[in-house]
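Shown here: the complex without one of its protein chains, the others still in place.
Labels A and B are assigned to the chains in the order they are written; within every chain, residues are numbered from 1.
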């Protein structure tokens, strides 16, 4: 006899924990050392005109409201790269590192950034510390994009597995 | 008193969902802009003769049968790199992006591509949309490899956690 794998209903499933956070990416342009929080580590290739191949490594501030200069409650450490030849599209993997009075620990996140969509979902694949063993979904919205120098993402993080 | 962690039997465990899909990688050679779906973003190092360090970024078509030109049911967006000095071996992380009438959503996948083995297993570490919170195993087989220009992987995706 076989054991059936875990199958649950997704209807009306409520998160066991939810955080709305803002990710600010300030790209290094060769001069802005004091302000920049990310840098291009790999240059784009010649496949298409949408930066395919460009890889950016970041240690970006994460805030509880949308203001870049409000006090960060976490850092987002990881990378993204552009991956499409016919439009802008990116792929992300990163860790949210919390070190505030409220939260200590990390959330590990990855997913495709389908930039043409109003919102897109990354997977929260693990957590540590106060987020021990968490899993969930981070729904991403681009809130601001000033050329290549600055962009801001709203992350609506819904955890569905909490310990 | 301690709470024991979740321990389940793996004997005869049946997937709650299964998909067999084909991944086609057509590498950019500097000329084939129209056909190529991936590009070398980082060149190989001089450690060994098996391309260690070469990193390829892709937005590859994924089909339900093995034919490259059959209509894609998903895109595979992510990267792989070669990582061994004594033989060919790679490491993958990517998102399957489904946007068909049948499925909308993503599966996030990562793992070591032990190319010498007939089959190898990647982890499906998360999912979104129709694959909300899914986890499982993707068993990979190389079906075709034409030099460095084209290769095809069969992905036998077995989900064991479904919501």
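We take it that a residue touches a chain if its C-beta (ideal position, glycine included) is under 8 Å from a C-beta of that chain, and two chains touch if they have at least 3 such contacts.
Everything numeric in this text was worked out from a predicted model, so none of it was measured.
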*asked:* Can you say which of B:84, B:97 or B:162 touches the chain missing from this structure?
replied: B:84
*Since one chain isn't shown, list which residues of chain A touch it in the complete complex.*
8-9, 11-16, 28, 30, 33, 36-37, 39-42, 55, 57-59, 77-79, 93-95, 97, 105-106, 108, 110, 125-129, 132-133, 159-163
_Contact footprint on chain B, counting only the chain that is left out_ = 1-10, 13, 42, 45-48, 52-55, 81-85, 89, 91, 93, 110-112, 114, 121-126, 135-137, 160-161
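Heads up, the rule we're going with is that only the chains that are shown with their structure count from here on.
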_Length of the line joining the C-alpha centres of chain A and chain B, rounded to whole Å_ = 21
